[in-house]
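Reading through the structure tokens given below for one structure.
The complex appears here without one of its protein chains, the remainder shown in place.
Chain nomenclature is as follows: A and B, assigned in order of appearance, with residue numbering initiated at 1 for each chain independently.
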């Protein structure tokens, strides 16, 4: 299931020692690179160059290719990301899946940094406060830019940004602050420009942050989900995730709240989309745009709520560990599966994480969703 | 990684509440799961790699050399390299100095004794490939596993060579396992009134203070000292917390040793 573990062929005397205090998995003879290469039957890919040329046909949509592998020799295809062109043939330059959109051929890498796209709902962390702009770390190649003009300032949106705003930018957002935002546009070099001009965007409070590989987040219409237990999750497309106590705004905004057992019946990218549901009228926005939105104070969060948030955080990590795409329905399903473990701390053990992942997959198979 | 103000206050409140709510749900005395690989470097006498669940990774290699122990005072040399930190930074040099002091004073020299004249000298090289929290606990686990998997050449000449000008000779391929009691170093975070073992990076960032406790021969021993885990939340702690930390190590250390040594 995990692509990483296949690289390390550690078999011989693997044993684990589950203990209350520490779980130690001991592998006597480390990695056996030499051995696994020597044993012919085990090697994964055995393909000589001749075979590749012979194959010559086109790799189909969704096929997995490795760097240097011929994708097509038909010159009519437009070459997108993850490919290169040599002597009228198109080769893959990354390991990933082939994607065909009309005439555009590209390879989507299995791993790699997040590549921003316009409209993505993402979470970022302020890296630098600059001249009329913030530099935001969004886990991409470059830092994204958030212009002073692209945020809601206290006193209403339609207010002109004054010089005094420029001088107190650190009072709004400072280094280390987390915010959720939308990618407004992309620059020539692929870096993103963000905006937070909606009430569902802005500074994040009342919760915890965790990060998963960005390809695991499935793009959908809605990335803010109210989960059972009064917890709201924001699944940033860039793999940054924020779990927080559900606020009044969340309940007002989000119609796709799933409750209890029924949640599991929802398919992957769920949530009914109602136009205008998430947008807030300008007058309302003005009301809300007080200094409140840049507050650095958390609301009171009960111990029970903290425990629920921790459990959600651990099951999301478990899903990521099992390389399962993270959607609202799966998070809820995994949460329910995790209830078998009364100790939240036991969810960090590998075996338990894998068991939860297996549960989620099996449940989906049973319903024929997967 | 810099945390935001609200994240820090959330974490600090959680950790300072009674009982502490750790961000990954661990109990106060629970370590993060680790994976230990041993004996994989063919050119070393002993080696180990320890990987923690947060991706922290530490490699240790043990090599030996035969020296005249009347001439060479130090029989243990420790070198520490931490990726992302300059070798001459206070952080790395402090860790290296602490480790080498502990190991050179607390490892039993008689275990390294070869003959009346010669001893093995151990070169312990520590390489931390990636670390997010204070790496001392992990390094100490790796050193422990490496030393416990160390195989030294088997002596076939006489061990009484004071009067003869004879150099030790060794068996062609037989080895003897190094049998030595290795000290473990634990870092703990003190948060409010709570004491937490093996703090993760986000826990370290909001801890009021850290404390280093060494465990050897079945008891907590020196060095015991406070460690700065961050600059924002660091403050004084009550003497009671210091005693609690030592008590906690007294409870968990035997279990950790069993888990590391067992199998």
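Quick notes
The rule is short, and it goes like this: a contact is a pair of C-beta atoms (placed from the backbone, for glycine too) under 8 Å apart; a residue touches a chain by one contact, two chains touch by 3 or more.
To be clear about the criterion, contacts and distances are computed from a predicted model.
Choosing from "KLTH0D03960p", "Apl6 protein", "Cullin family profile domain-containing protein" or "Ribosome biosynthesis protein nip7", the protein name stored in UniProt for the chain missing from the display reads "KLTH0D03960p".
Within the entire complex, contacts from the absent chain reach the displayed chains A, B. From the options B:16, B:185, B:242 or B:260, the residue with contact to the chain not on display is B:242. Across A:73, A:175, A:323 or A:354, the single residue that touches the chain missing here is A:175.
When the missing chain is restored to the complex, the residue among B:93, B:130, B:201 or B:258 that touches it is B:93. Contact between subunit A and the absent chain runs through residues 128-129, 170, 174-175. Where subunit B meets the omitted chain, the residues involved are 90-91, 93-94, 96-98, 100-101, 209, 211, 219-228, 231-232, 234-240, 242-243, 246.
The definition used in the following text is that only the chains that are shown with their structure count from here on.
Of all residues in subunit B, those touching subunit A in their complex are 1-7, 9-11, 13-14, 17, 21-27, 29-41, 47, 49, 53, 197, 252, 255-256, 258-260, 262-263.
Residues of subunit A that touch subunit B in their complex: 10, 15, 17, 19-31, 125, 175-178, 203-209, 296-298, 301, 303, 306-307, 310-311, 313-314, 317, 343-345, 347-350.
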